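Take a look at this one; I'll ask things after.
Right, chain A next:
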Amino acid sequence: MNKTLRYFSLWYLQTVGVIAAACAGFAVGALLEIRSSGAGLLSTYLSSVPIMVLLLSLIMPYTLSRSYAEEALCFGAARREIFRGLETATLLYALVMLAVCMAGDWLAHWILPPEELNFSSQFTASLPLLFALLLFLCQLGLLLGRTRHIWYLVAAVIAVTMAALASLIGALFLGYEEPSFALVQARPVLVAASLVLAAGAAFWFRAKVARMVVQR
Partner candidate 1 sequence: MSEGTLKATRLCKSYGKKDVLRGLDLELVPGCIYGLIGRNGAGKTTLLSILTAQNTWDEGEVTLNGEPVWENRHALDQLCFARELSPALKTGGANGLRVKDYLRAAAIYYPNWDVAYAERLLKEFGLDRERKTRVDKLSKGMMSMVTITLALASRAPFTFLDEPVAGLDVVARERFYQLLLEDYGETGRTFVVSTHILDETNGVFERVVILDEGKVLENTPTDSLLEQFRLVDGPAEAVEAACTGLKVLSRETLGRRLSCVVRGTPEQLAALPADLDAGALNLQKVFVALCGHGEVLNHE
Partner candidate 2 sequence: MNETLSDQGAIYLQIAHMIEDDILRGIYREEEQVPSTNELARALRINPATAAKGINLLVEQGILYKRRGIGMFVAPGAGQAVRASRQAAFYKRFVCPMVKEAAGLGLTVQQLNEMVARAAEEVKQ
């Protein structure tokens, strides 16, 4: 098995475990809260689990990859291998986060009364995954690349993140505003198109970063 993946698995599981435990804690807390006094703070947290997971998917991979990539390098791993290990670890992490997200959403639907549910359903999509993947790869390029094209990378990070965000927001809006009939019909297509665009951008960017990472 890829060494970096083994290395990451030592710690990612811990991280994922902590987050999952936190969500479970919110669920239990919300349950107790509702039983006793009605919906309150903990219920709000529970219903926002997807949002929190999304945020964590931005910050966590960045922080983890930043130090782990450098550590792996110090232990003599090839950059290509670190890169691949990071990719796989990110995907797995994102998938698990997605599962946590959906579980949180399901729990929220089960425990909380309908009026307490907010955007949670909207977020339960593959968006955390895309975000995590994109930002991860971008940060990796910045860390390991030590390339002369650092400004290119920074610009690309911003551009791709903006594009993904734009498509996200676009998809959201189309779900929330009082849509015209045409828009309602178009919505699935638009959402799919934006996701495809974001995925395409991610893959293109990945190819660029991969090449840069292994160049001197």
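Selection criteria: all candidates are chains of the complex that A comes from, given by their letters.
One rule holds in what follows: contacts are C-beta pairs under 8 Å (C-beta built on N, C-alpha and C of every residue); 3 or more make two chains touch, one makes a residue touch a chain; residues count from 1.
As the structure is a prediction and not an experimental result, all values here were calculated from the model.
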Please state which of the candidates 1 or 2 is in contact with chain A in this complex. 1
Touching candidate 1 in the complex, chain A uses residues 3, 6-7, 10, 67, 70-81, 146, 214, 216
